[in-house]
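Of the protein chains in this complex, all but one are displayed in their positions.
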Amino acid sequence: MGIQVKYFASLRDRLGRAEDRLAATEGMTVAAVWAALWPKTPLPPNTLTAVNMEYASLEQSVRDGDEVAFFPPVTGG
Amino acid sequence: MGIQVKYFASLRDRLGRAEDRLAATEGMTVAAVWAALWPKTPLPPNTLTAVNMEYASLEQSVRDGDEVAFFPPVTGG
Amino acid sequence: MTIELRRASFEPLVELGRYQVSQGELQGRYGATAIFVGTMRDFNDGEPVRGMTLEHYPGMTERHLQQIVETATQKWSLLDALVIHRVGELRPNDPIVLVAVWSTHRAAAFAACRFIMEELKSKAPFWKREDAATGTRWVEHNTPG
Partner (left out) sequence: MTIELRRASFEPLVELGRYQVSQGELQGRYGATAIFVGTMRDFNDGEPVRGMTLEHYPGMTERHLQQIVETATQKWSLLDALVIHRVGELRPNDPIVLVAVWSTHRAAAFAACRFIMEELKSKAPFWKREDAATGTRWVEHNTPG
């Protein structure tokens, strides 16, 4: 089933896509998910990351079945 | 015209009256107004005092035409 | 900036909606509205309360409410403020006070609304007399903010 990856707001617009999917590798981190999908694009500063809808650090490890999200600072309210 | 004196809330109930009037004497203070009207009743602790609808200390001097008020701590809102 | 004392029961949210619409120059300008409604409870100090009388000092009360709101507008950048306070006979669940503050940003609105309530509670000459099961009694002091 792999990892479901989501992008939101300005980051989605910049990347030109809202979702990706990839297979997890052993000990894969959030940072590694980004690097695998966007090898030529450094993660923009201030990007927030979530795993399974909870905020997560770039070091958090992920596995198949997880949902990983990358998005800019939130501006609700 | 003298000084108009007003009592409110529990203090009015205790005194059994809402208003008094007395002639000002030279250099009369708020404390002296009370003492002149209630020589046998010490001013209850925590009583607030106002002169012409502004909070005032017991030492503030008053004169004919002023309105002096004595009342307990306020409990609005 | 509007200050009102009311002898009859009022609906704070209805009043607020009406007021906001009536203030044409607010439209599109405010980003933040902070509102406080104080309501009569049916118990106090562990005892059931059936009714309440709110006494005030006519003249001084209005003057102090006005001063409190003016001080708030000097301390924070506000677009408008509305204060409505009941006097007279109240029953449980009756609104006692409405404070609403409009501002461009939330920090000013929150701070000013809180300030107005605390000042009102400590300075505006109102007094509550409760009609409790054991008889009527004057409320001696407010709950600290």
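As written, the chains take the letters A, B and C, and residue 1 is the first residue of each chain.
The rule we apply is simple: contacts are C-beta pairs under 8 Å (C-beta built on N, C-alpha and C of every residue); 3 or more make two chains touch, one makes a residue touch a chain.
These figures come from a predicted structure and were not determined experimentally.
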Which displayed chains the unshown chain touches: A, C
Of A:Ser10, A:Thr25, A:Thr41 or A:Ser57, the one touching the omitted chain in the full complex: A:Ser10
Missing-partner contacts on subunit A, residue numbers: 6, 8-10, 13, 50, 53-55, 69, 71-77
Where the missing chain touches subunit C, by residue: 11, 13-14, 16-17, 27-43, 92-93, 104-107, 109-110, 113-114, 117, 143-145
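Throughout what follows, only the chains that are shown with their structure count from here on.
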By count of C-beta pairs in contact, the leading pair of chains: B-C
Between subunit C and subunit A, distance of the C-alpha-averaged centres to the nearest whole Å: 48
Subunit B-subunit C separation of Cα centroids, rounded to whole Å: 27
Subunit A and subunit B, separation of their C-alpha mean positions in angstrom: 72
Set of subunit C residues in contact with two or more other chains: none
